[in-house]
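See structure below.
Here the complex is missing a single protein chain, while all its other protein chains stay put.
For subunit A:
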Amino acid sequence: MKYTTFNQVSNNPLTEPMFFGNPVNVARYDQQKHQIFEKLIEKQISFFWRPEEVDVSKDRVDFQKLSDSEKHIFISNLKYQTLLDSIQGRSPNIALLPIISIPELETWVETWSFYETIHSRSYTHILRNLFGDPSSIFEDIVENEEIKKRAADISKYYDDLIFATQLWQTLGEGTHTVNGETHLINMRELKKKLYLCMNSVNALEAIRFYVSFACTFAFAERELMEGNSKIIRLIARDENLHLTSTQHILNLWAKGKDDPEMAEIAEECKEEATNIFLNAVEQEKEWAAFLFQQGSMIGLNKEILCQYVEFIANHRMSAIGLGQPFDVKSNPLPWMNNYLNSDNVQVAPQESEISSYLVGQIDSEVNADEFGDFDL
């Protein structure tokens, strides 16, 4: 079905499924099929923040004091998060917007993606402070084998869905041969690809960020890299909201509260969905091993981080009806919860509300010669 930017069929959005119904026409929010997305939009907008509001200048001094293995941990995590948000800043828009059928979900996806772009901008803010020229850090993201391995796994479900949607929109249902490859395109296959893609996104938001969050907050526990930690807290708050949205979508499908065919697919693909999650858990554990290959950091090691991944995976998997596959009874990193508490996320009101405060701000650079006329 050809995509149209303004569908002239007079349809009732209250009876459309979330995906693969009529394309959205009027962006109206006075009525909603699934109110939750409108509420998520409002919450996300209330979280607005700018990376420049957070002073990261002290981090530069702290960074010089880190050991080589700690520098490796810190920078590798930033690279990985840069990759994740590079994907998330564009992919929900490209993969999901062309097939969404209700306005509140369309706007939620746009709002969600926009916040991922704020996260990407904040990594530049952090890295520009640490290095005069952060080019080599960014360039390594497409060279580093450990990161590339993860990128391939995350983007494949998006890419699959995007390609199938493009074929469906240009050629319709049927068997199509493109560049010598045959592709079967029908609604059931499209919906399966969407279901798997949503599970992959859910796993990404649920656990893929948490190994690097744990390292960041472990530095902050030692009062190191605190500017970075403030930014990562804001990011973690946003990611928790994004996770809530994918959990809602998956549960609306599974419980038959949206498209009945998606409920069948959820049942049919349960094992594949579980494997997507378990695979992400394994990859995160491998990431922890890579981070600590040159040595640990105070307060964290590979084993405890792997236990934390299992602990958080249990919670995230049970939220979407996939059970708790790991035997972890207690939170191995209880202090993490303090950093994920939204009450502890502080942005000074005068800075966040009055735009003129954002320009100029305070120059926190102090040179030695400024103490030239200073007598004791």
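The rule is short, and it goes like this: a contact is a pair of C-beta atoms (placed from the backbone, for glycine too) under 8 Å apart; a residue touches a chain by one contact, two chains touch by 3 or more; residues count from 1.
One rule holds in what follows: contacts and distances are computed from a predicted model.
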_Listed names "ATP-binding cassette domain-containing protein", "Class I ribonucleotide reductase maintenance protein YfaE", "1,2-phenylacetyl-CoA epoxidase subunit A" or "Thiazole synthase", with the criterion being the UniProt name of the chain not displayed_ = "Class I ribonucleotide reductase maintenance protein YfaE"
*From the list A:Ile36, A:Leu278 or A:Ile304, which touches the chain that is not on show?*
A:Ile36
*Taking the entire complex into account, which one of A:Arg128, A:Lys149 or A:His315 touches the absent chain?*
A:His315
_Residues of subunit A in contact with the chain not shown_ = 36, 39-40, 43, 237, 240-241, 243-244, 247-248, 251, 315, 318-319, 324, 329-331, 334, 337, 340-343
